[in-house]
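Quick one: the structure is below, and I'll ask about it shortly.
All protein chains of the complex are present and in place, except for one that has been dropped.
Let's turn to chain A:
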Amino acid sequence: MVGGGVIQQILRRKLHSQSAATPVLSWFASKKVHEDAAASSSGVRALALLGAGVTGLLSFSTVASADEAEHGLACPDYPWPHDGILSSYDHASIRRGHQVYQQVCASCHSMSLISYRDLVGVAYTEEEAKAMAAEIEVVDGPNDEGEMFTRPGKLSDRLPQPYANESAARFANGGAYPPDLSLITKARHNGQNYVFALLTGYRDPPAGISIREGLHYNPYFPGGAIAMPKMLNDEAVEYEDGVPATEAQMGKDVVSFLSWAAEPEMEERKLMGFKWIFLLSLALLQAAYYRRLKWSVLKSRKLVLDVVN
């Protein structure tokens, strides 16, 4: 703020000394000459507005650069296998990612928009999904006697929630709410890369930064202090297919799973997009030809000026 005022003073002095330095300044100078006595205040007002505008711009830039921790470290772009225009998900990765979610993340994070039947044909067979669903207890009812009862899960049930409601979740996690992960890769800027960088990016804080008890340092998290501790540690999970479960491998797999959860329609969307863009391009060519055909009558006219004096 103080710097802004100083800059404004410097600007005023510069404008007074260099009368014709730039076209803008010469316009100001000519304005001052034309409108004298009573109207000179408008010239000063214009000058003040310019000074205020520049001050605002400069102070904004200084504030933004001092708050880089507030925005978090920018995450790099990783070459996801499903990135290409016709690339599908790596379904083996989705299956492993679901295993990571179930064993590492599900104790705190819900995924309340995904049902067991959504996994069929994507990561598990119908029998496998049915067996997984049957392992959980679901409250159903009321029955004929008007009572709620519990039953084993079915394919149509949603994935189980670790906490009954947000308040319970906050209470169990020191006031922080572990967000629902159903749409997380769409709900964060550059979501896939951000989540991977966050999960694998737990590091020692820089010199001079201390994080209070209960929080952990993560440079990618806006502000730097995140409530979630580092959850992905080498070999925390034993993969069914024998792939070594390193931190980076688990991160990749769980983000593939989360990407699928947020955008299950991606593969169909890409196929549809490719098909229709191709067909519409053909249609464009046809339409262009037809237009030029119809207009050729007019475009090949010959106009004769027959002037009689």
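To be clear about the criterion, contacts are C-beta pairs under 8 Å (C-beta built on N, C-alpha and C of every residue); 3 or more make two chains touch, one makes a residue touch a chain; residues count from 1.
Convention: contacts and distances are computed from a predicted model.
When the unshown chain is looked up in UniProt, the name that turns up among "Ribosome production factor 1", "Tubulin epsilon 1", "Metaxin-2" or "Cytochrome b-c1 complex subunit 6" is "Cytochrome b-c1 complex subunit 6". Checked against the full complex, the candidates A:99, A:115, A:200 or A:259 give a single residue touching the omitted chain, namely A:200. Residue A:209 is the one among A:131, A:209, A:272 or A:287 that touches the chain not shown. Seen from chain A, the chain kept out of the figure touches residues 68-69, 73-81, 92-93, 197, 200, 203, 206-209, 219, 224, 234-235, 243-249, 252.
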